[in-house]
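Encoded as structure tokens, the structure appears first; notes follow it.
In this view, the complex is presented without one of its protein chains, the others remaining in place.
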Amino acid sequence: MRTPVYAIIDLNTRTSERYEIEESMYRKYIGGKMLGARLLYDLTPAGIDPLGPDAVVIINTSPANGTGAPCSSRFNMTFKNVLTGGIASSNCGGQFGVLMKRAGYDGIILRGQSDMPCVISIVDKQITITDAGELWGKDTEETQQAFPKIYGKLVIGPAGEHLVRYAAAVSGERVAGRCGAGAVLGAKKIKAIVAYGTQRPQIHNKKKFAKYVSKWVKFLRNHPMTGEALPNYGSAGLVSKANATNALPTHNFKYGHFKDANAVSGETLADTRLLRNSSCISCPIRCERRVSVDGKDVKGPEYETCGFFGPNIDCISMESLLRLNYQCDLLGLDTISLASTLAFAMELKENGVADFDVSFGNSENLTEIVERIAVREGKYSDLANGSKWLSEKYGGKEYAMHSKGLELASYEPRSSVGMGLGYATSNRGGCHLNGGYLALLESVGVLSMNALSTSAKPAFTAFFQNALEAISASGFCLFSAQSFVPAILFKLGPHHRVTRAVGKIATHLGFGVRALLWMLPILRFNTVYLFPHAETLRLITGLPFYTGSFVRLGERGYNMERLYNFREGLTGKDDSLPDRLTKTPQDANNPKTVVRLDQMLPVYYKIRAWDETGAPRKRTLRKLGIKA
Amino acid sequence: MPYFITGDCNGCTACAKQCPVLAIDGTPKERYVINIRRCVSCGVCGRICPKGAVLDGHGSLCRSVPRSQWQKPVVDTKICSACGICVTWCRAEALRISLPSFHGDIHVFAELYEPNKCVSCGLCEENCPVGAIHLSEVRA
Partner (left out) sequence: MKTIRYYAPLRGIVKKESEATELGSVKDVLRYVEKAYGKEASVCAKSALIVINDVSIGLSQGAKTPLRDGDVIGFLPVCGGG
């Protein structure tokens, strides 16, 4: 079997060397964020500065990338999290991963710092580092245009150059947004990484794989979510769903409902500004929005961006939303952390604590302010550090909406408490995806578990955190997992008694899911109705991945990430949420509308087989085969 | 087996401009060189060369073929999953994924959008994961 080949690139000496991933490590961690976490743990000592010369950045792929399997474009960046100090994994659907594999490497490991801004070229297995020259200072679009169109590219913009803590890295028009992916490249003075080559992907069983791909594509196209809703409205379609269940963060998470949410909803976007939908490579779902900004055909906003440049700052301008989204892409900025930090700054002004010239309901001056944040101009340099840093300097910790330092996503957890648990326990910080995305089952999906009940949430959270981890690490986009919700429920609708009954049953199924997590090895089958990723991975690698072992793979990755966090000094105390979410009910008349972390965390720790402080037990690590 | 450019080359640059994997380099009016690591033996340079200066992977001299006789890819839309892998291989930008005909249209396919740009390299056919593309004769 061919095991992954990486290259270690030393930016001080501008040299590189081959690094082969040993077979047992490959079998255990597969690729992407899981293998990334393992390598980061092994190759760096504890306590380094994420933006310092000892920091290591791993950019890697997974076995599925480049094979043409559905939704298989996603590559990963693993590094020490600029915002939290723990693990960071940022995922991107751009072309870079596929082309880096064609260039002959499954991953690259970046060490050291270049003294001059540079460009790394990976072409036909040869790695050359040249000066970036005039590219330094340019936006991501101009930077990418400097290279041949068929090259894979990963670049940073001015924000990454200025080490904005939530700067992003851009590949094509997709973005590795979170945790400071752009800043860690900027700290190494890497302006761009380009890749090109002709190496073909390795597929163990080509004939069966081709057949399964066709089967899976057909399934995705016929499913109401992946075949209709997502291509029609994109993830932006969630605005009205979140609003309908009081889970749409409004006014810096003070409220969960915004009466003018329609102004920036996916439906309105489709009706008024959508040019057409599009997609990442190899994706039949095609949820990307194409819109026109200043006469240019550009990528449109995702749900989080709609929520955070809309209701969360009390703004209703679709034009501003589209413009700011495009601007963030050009500058290389995470829209989530940026907009959430702006909301916090607005509340600081509202409370008379600090004035950054931003106020709720005013989107007119944001373009200008975002430009200033990107280059850390004057007092706006403070905003470039994120809401946690701001709250430590100015106060307002109760309403700095982050967990561990990473800003929460656009789901108000007081109306979706499982999502709240997910945010608090997510390894990279307040992330909805790394957190298990229970919002899909509690509020924004067709199926609704009781959003305020806590009994089943720990088990469901652990299960889905594991599953999503395995899916990500195999190289797939998480939207491809949305089809596990049976199509029939969409045809019946959310209010049908059958759908409501399923939701009710799920609300009390904590026991069942907990048992499922124990019984995983028994689930030695694959079905397109649950995780087709497992079968696809099996046909590509030849390794025995079945539903059970696939989820167990994710469990291992999840624990590996947590192990890294604990080595870096994070503890169970960091599994937290701001007071606004745990102490102030969203609905003043209903004391249940808070996130009862105090109730859910102990149960969650037990299910995860961690001790009462939230640390992975030695026995657990041993059972999962993780060497500490 | 990589192709080779002989001393008969006059540096007209035709092959370099069309090589689908950017494997040919040189100075105009001087003999060009094929990167043996990169060459995928597609035969485009051989078909294009006006001077008969290209040898194929077995060392035989390549015959120049008029453009009108170049085969073009045909996509079986029943099989095509619009994965776009073919598009990523097409340097000539002759292929694209068809545009949706209405908002949310997912029944899009690879299509030969600019047939005149196609150099008949066959990389699309070779790399299609589901075998939906085949090069065939273009009927006049």
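Worth a mention:
Letters A and B mark the chains as written, and numbering starts fresh at 1 in each.
The rule is short, and it goes like this: a residue touches a chain if its C-beta (ideal position, glycine included) is under 8 Å from a C-beta of that chain, and two chains touch if they have at least 3 such contacts.
Predicted model, so just to flag it, every value in this text is computed and none were measured.
Taking every chain of the complex into account, the omitted one touches A. Only one of the listed residues, A:Leu238, A:Leu333, A:Leu348 or A:Leu438, touches the absent chain: A:Leu238.
Residue A:Asn262 is the one among A:Gln113, A:Gln202, A:Asn262 or A:Ser317 that touches the chain not shown.
Checked against the full complex, the one of A:Lys296, A:His495 or A:Arg619 touching the unshown chain is A:His495. Only one of A:Val155, A:Leu433, A:Leu530 or A:Leu577 touches the chain withheld from this view, namely A:Leu433.
Interface with the hidden chain, as seen from subunit A, comprises residues 224-225, 228-230, 232-238, 240-241, 243-246, 257, 259, 261-262, 266-267, 270, 287, 302-304, 432-433, 437, 440, 444-446, 448, 478-479, 482, 490-496, 500.
In the analysis below, only the chains that are shown with their structure count from here on.
Taking each chain's centre as the mean of its C-alpha atoms, subunit A lies 37 Å from subunit B. Those residues of subunit A lying in contact with subunit B across their complex are 66-70, 95, 98-99, 124-125, 148-150, 196-198, 200, 209-210, 213-214, 217, 221, 227-228, 231-233, 270, 274, 276-277, 279, 281-286. Subunit B makes touch with subunit A in their complex at residues 21-22, 35, 37-38, 40, 79, 81-85, 87-91, 93, 97, 99-100, 103-108, 127-131.
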